[in-house]
Every structure is written in C-alpha cells, then in structure tokens.
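This part shows subunit A:
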Amino acid sequence: MILDNPLVLALVKGIVGVIILISFISLNVLFLTWYERKVIARIQVRYGPNRAGKFGLLQPLADTAKLLAKEDIVPEKADRAVFTFAPATAFAVALLPTMAIPFASGLIVSDLNIGILYIIAVSSLATIPVIMGGWGSNNKYTLLGGMRTIAQSISYEIPFVLSIIGVVALAGSLSMVQIINAQTNIWYVFLQPLGFVVFFIAMIAETSRIPFDLPESESELVAGFHTEYSGMKFAMFLFAEYIHMVVASALLVILFFGGWNIPFITLPVIAQAVVFIGKMYVVMTVMIWIRGTLPRITIVQMTSIGWKVLIPLALLNIMITGIFMSL
Partner candidate 1 sequence: MAEEEPVEKPEEKPAEKPVEQPEEKPVEKPVEKPVERPVEEPEEKIEERPVEKPEEEPKKERPVIKSKVFDEIKEALKDKIVDSWIMSERRPFIIIKGEDILKVAKTLVGMEFDHLSAISGVEYGDRMECAYHIWSYSKRELVTVKAVISKDNPKIDSLTPIWKSADWHERETYDLMGIVFEGHPDLRRILLSDDFKGHPLRKDFELTEKPW
Partner candidate 2 sequence: MVLKLSKIVHTPPMLVTLKHIFKKAFTVQYPEERLEIPERFRGLHAYYADKCIACMMCEKACPNKCIQLEISTYEIEIETPDGEKKKKQKKKVDEFNIYLGRCMFCGLCVDNCPKGALGMTTEYEFSDNDRKSLVYGIDRLASKEMAKEEEKENEPEP
C-alpha cells in the first residue's frame, strides 16, 4: 500500500486535517457573521436577520451567494497585481495560525513544540495584506487605512507578545497542548490577571475591532483599506477578519481559560471540543458586546494607550511573574 510509506501517510493526514480544519473554520466564520449580526441587533433593540431560513440562519449563505455574484471592480488606476493578491494573501495568512490550535486533546493539525511562537509570528503577517490592499487600491482613504494598520500593529504587537511571556513562563513550554495541560486545575486568568487584561486589549486591537477598528473606521475613512473592494475580494477580506476573531478568541481560551479543561473534571475528547468551542463563543460574545457598546478611539489615543499603558503594564506583569516564580 502506498499509505504504508510514513511520508505519504503524514501527507495524507495533513491534507485531510487541513481540509477538515478549513471547512470547520469557514463554517464557524459563516455562523459567526450571523451570530454577530444577531447579537448586535439585540443590543440595538432590533430583530436582526430573520428572513432567510429559521431565525435567519441561512443569511450568511445568502450573503456569500450575493457577494459571489457581484461584479468584481478593479479601479482603473489601481496596482492590479497587488490589488488582486491582497485579499488572497489576507485569507491565506489568516488561516495559517489555525494549524497550531488544539481544539481538544489530539484534535490538532500540527502540535508544534513552539506553537505559540509560530502563532505570534504568522499572525503579525496579517498586516501585510492590509497594506497591500491599502496601497494597491490607489485611493487616499485606503492608504490612510493601511498606514493606520501599520501604526496599530507596531503599537500592539509588543504588549501582545509581552503579555504572553508570563503564561509561557508559568507553563514552562511554548507548546499549545502543554500550556493547556498546565492549566488542568487552575486557569491562568487567576494567576495572571494583569497579563490577561493586557492580552485582551491587545488582542482586540490586533483583530482591529471596535474600539480599535481604526483601519476601517467607517465614519472617517469610509471603509478603510477595503474601500475599493467588491464582490469576492471583499468577501475574502471579511472572511479573514472573522478568522482573526476566531483565532484570537481561541488563543485567549488556550492561554488564560485552560483550553478544553474544566477544573477537576476529566472530559472525553468530544466533550473537550465542545467545551473549547463554547469558551471561544463566550469570548467572541464579549467581543461583539464591546463592539456594540463602545465608540472608536482616535489614532493618537490608540498609540498612546499601546505605548504608555499596555507595554509598561506587560513589563510589570513579567516582573511580578518572575518574582513569584523565583520565590
């Protein structure tokens, strides 16, 4: 059999895993678009989508079909290659970190021993397609949106990483699975409250959601970096954005809420996945709730919060962690 070859087996396993993962993530994203609209609608005392299917559940499919059928407009003066590649890059880059996310013990495409490092590395790539889109559109609004993304990612990448150091130090490993296993009985949110706060704020900024949605702030920059995109290209940007949200919430659950663990209870694999996804949705609900509440901050406030508040706090957190660990 060809499958006896360990290399081929690994390849097949990998491909199957990736396909399952991508379809799972896509399904989640589709559901998430519906879920976000519904929650925001409830906050705004509206009904939200309720026409397509029961409770409007088929709305994401209808939206996708609509976006696919739309005319694909490329502005005349746009840099065609960059403009076209940007959404594809965005989509690809957004999917990369999902490879190292464990959904339950064993349910992971690739359990890297430097999992968290890998995720940080590839998630900071997400800036590049935004700048590509912003520059390639040859539009001043998109350019400003792209520039804001750079400012934002520079300001928030650092506290984002620094706040993880405490967790890594406690777990003693960079592997995602081991970080989760280290939290079997106590979640790190209780051991690292300061780190959690910094990480949570930096995470929202990294996913560029309200109040940090500066790259696409609709009341200032129309739609920021994707002003000129339409149809499928726009859909890919949108998809990428929601994937970021899924990844970020998964990361938060892994790092601070014990992944699939419920303290003092051992769960079967299926239950673990359910717990994990349930926790993710709680985090995402909070993110949506914040989006439904807060106004946007300005770029000056954004950078000053990043540099003057979050980075010192993250450093303080590392110091405290170090002191406690050496005791």
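To be clear about the criterion, contacts are C-beta pairs under 8 Å (C-beta built on N, C-alpha and C of every residue); 3 or more make two chains touch, one makes a residue touch a chain; residues count from 1.
Regarding selection, all candidates are chains of the complex that A comes from, given by their letters.
Computed from a predicted model, the values in this text were never measured in an experiment.
Here subunit A touches, in this complex, candidate 2 (chosen among 1 or 2).
Across the complex, subunit A meets candidate 2 through its residues 39, 41-47, 50, 289-290, 292-294.
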